[in-house]
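Note that one protein chain is taken out, while the other chains of the complex remain in position.
Let's turn to chain A:
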Amino acid sequence: MSTELSNVPILQLQSIEVVYEKVILAVKDVSLSVAANSIVALLGANGAGKSTTLKAISGLAAAQRGEVVRGRVLYQGDDITQANPAALVQGGLVQVLEGRHCFAHLGVEENLITGALIKRPTASVLKQQLERIYHYFPRLKKLRKNLAGYASGGEQQMVAIGRALMAEPKLVLLDEPSMGLAPLVVEEIFDIIGNLNQQQGVSFLLAEQNASIALKYAHHGYVIENGRVAAHGTTQELKARSDLQALYLGI
């Protein structure tokens, strides 16, 4: 039973097509698969459709008048194409939005707490959860009382990731964690992502423009071009493909 389960990919997209406002075709045909306990990179240029793909999975596209008009999204084998975000978070699938989206007027710790609300934890469980996050992001512990709006870009990214982890997710959709951050901070954040994957078995589907850092930590990669998958493979395979390097990977 357990071996069977672990063979089912935690996430599968089957030829999804996503349309905003009934007319704007943002994703034309994307199929991909994320194995349990793995990190998968979603690469591509500006406007390729990375964020739209993630929002289609998490159910957030609907909040921006977007809709999956074709294809299916499977999470642990179940069809979640029409599921709402709250139900998915409850089930362990959480998205970290591009541009961090911290609650600026809430404290850092309050931001983290919002991530756990859906689970209705007892006070002591909530405290354990917070300690777990502070273990991975020690910097946040010092800032816990500060307003998140005044934290630095890197710290806000940590808040955003920490907040998602508070729901004890199995799969995190991470949209451009490196955006606008200094290289050292980017390394720090990816190290933590790597640790979370190895120590806690959290899977990540991560959209990135910074291909070199993403491929350093990911096991698999997909390259999206104009709303379609242009290439995919293990990170070794992608790195070896000279045709991709100049075009998308910038390595």
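Everything below uses one rule, namely that a contact is a pair of C-beta atoms (placed from the backbone, for glycine too) under 8 Å apart; a residue touches a chain by one contact, two chains touch by 3 or more; residues count from 1.
Definition applied: contacts and distances are computed from a predicted model.
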**Q.** Name under which UniProt lists the unshown chain, selected from "Fe-S cluster assembly ATPase SufC", "Branched-chain amino acid ABC transporter permease", "Indolepyruvate oxidoreductase" or "Carbon-monoxide dehydrogenase large subunit"
**A.** "Branched-chain amino acid ABC transporter permease"
Q. Taking the entire complex into account, which one of A:Arg70, A:His101 or A:Lys216 touches the absent chain?
A. A:His101
Q: Identify the residue among A:Pro9, A:Gly44 or A:Gly115 that touches the chain left out of the display.
A: A:Gly115
**Q.** Hidden partner chain, touching residue among A:Leu43, A:Val68 or A:Ala167
**A.** A:Ala167
(Q) To test your reading of the contact rule: which positions on chain A touch the chain that is missing from view? (A) 58, 60, 63-65, 85-86, 88-90, 94-97, 101-106, 110-111, 113-115, 117-118, 147, 149-150, 152, 163-164, 166-167
